[in-house]
Every structure is written in structure tokens, then in C-alpha cells.
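I have a structure here, written as C-alpha cells, and I will follow up with some questions on it.
Here the complex is missing a single protein chain, while all its other protein chains stay put.
Let's look at chain A:
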Amino acid sequence: MEAIKNHTGLVYPLNRTNVDTDQIIPKQFLKRIERTGFGQFLFYHWRFDDEGNKRESFSLNDPKYEHASILIAGDNFGCGSSREHAPWSLMDFGFRVIIAPSFADIFYNNSFKNGLVPIKVDEEQVNKWLEQAAQSELTLTVDLEEKTITDNNNLQIAFDIPEYNRQNLLNGWDEIALTLQLEDKISKYEQTTL
């Protein structure tokens, strides 16, 4: 996993709650055996009609968000299926940070494993940013070392993130390699407990 210490980027506002992973990446795209190349299928049925043409009504198709790398959404983002294809498709599309009042547990976990940074921000602030990003251009700087987000109006807020996950992100660690350093403990557990 690539380390991430901070990130500055344009915000795409997705003003919907309970965005489930079936919407993030529909099931027909889960048949591939690779980890890469899922960006083209992100929000597929929201972005494209039945003939595969872009839906103008869906805001992510607006050219002004073409270079967005921070997604802000409503409550309970990533609910439903455990498919890790959801963070894979978001990252492959170009998103590095997702901000929402709350995330579904499995999606939240899956994001960290891939270097996609999920940040919980209170609903009031999320709603303000959703509005600003829809009306004008909103840019945020996320500082994982300081645990702050600063917007282009110089508003700065602090956020909480589990320390274990933060360290993994900051250092780009291979979690399996770290766990394997505890091989003795795992073996001992197996010998005494199983």
C-alpha cells in the first residue's frame, strides 16, 4: 500500500445517504479476478443509462468534477455488501479521501486496507461542504499527521481516526508482514488453545 500523509483535492459532493456498495459498484462487475481497472464501473447505473450513455442528470458526470479526488456524502456511506471492489473502484476512479458523517463498518475497514482515507465529520459540517461544493469550487486539504481538514476558505476542523489505521496509512505498511512478526504468539495460541 502506498503511504499517504496528506492530500489536497477538489471535492465532489454526493448528497445522498445510505449509499450502498451495490450502487458504488454493481454486481455484474465483480466477476473479474484482478484488483485493478474497476474505476470505469464506479456508480455505473447512476452514471450511465441502459444504452451506456452518460446521464447528464448525475452530478459526477459534470465536467467541473472531473478532477475531484475527495468525495463527500451523507450518512452510512458504503453500507451493504462487503465487496472490496467498492474502495478499489473509488480509488481507481481517482478518489483518495471519502468524508461522511458515518460509514458502514466493513466499507470503513476495507478502505484503510487500500489507502483510501475514510473520515468521519459531523453532519452539520458535511452539509455545509456539500452545499459549497455544489455551488462553487471546494478544495480541501486533509492532513493525516495533524488530523485536520482545511477548506479553501481557511476553515479548519480536527477529526478522529483510529490510530492503528492512521499509522498504517502514514507508513504504507504491509499489514500481513507486520502480523507475521507475531508468528510466535500465533503458534503458541494454536498449541495451547486449539
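To be clear about the criterion, a contact is a pair of C-beta atoms (placed from the backbone, for glycine too) under 8 Å apart; a residue touches a chain by one contact, two chains touch by 3 or more; residues count from 1.
The working rule: contacts and distances are computed from a predicted model.
Per UniProt, the protein behind the absent chain is "3-isopropylmalate dehydratase large subunit"; the candidates were "Phenylalanine--tRNA ligase alpha subunit", "Xylose isomerase-like TIM barrel domain-containing protein", "ABC transporter ATP-binding protein" or "3-isopropylmalate dehydratase large subunit". Checked against the full complex, the candidates A:L10, A:A68, A:A104 or A:L169 give a single residue touching the omitted chain, namely A:A104. Contact between chain A and the unshown chain involves residues 15-18, 20, 22-23, 26-28, 30-35, 45, 50, 75-76, 79-84, 87, 102, 104-106, 109-110, 113-114, 162-164, 174-177, 179-180, 182, 185-186, 189-190, 193.
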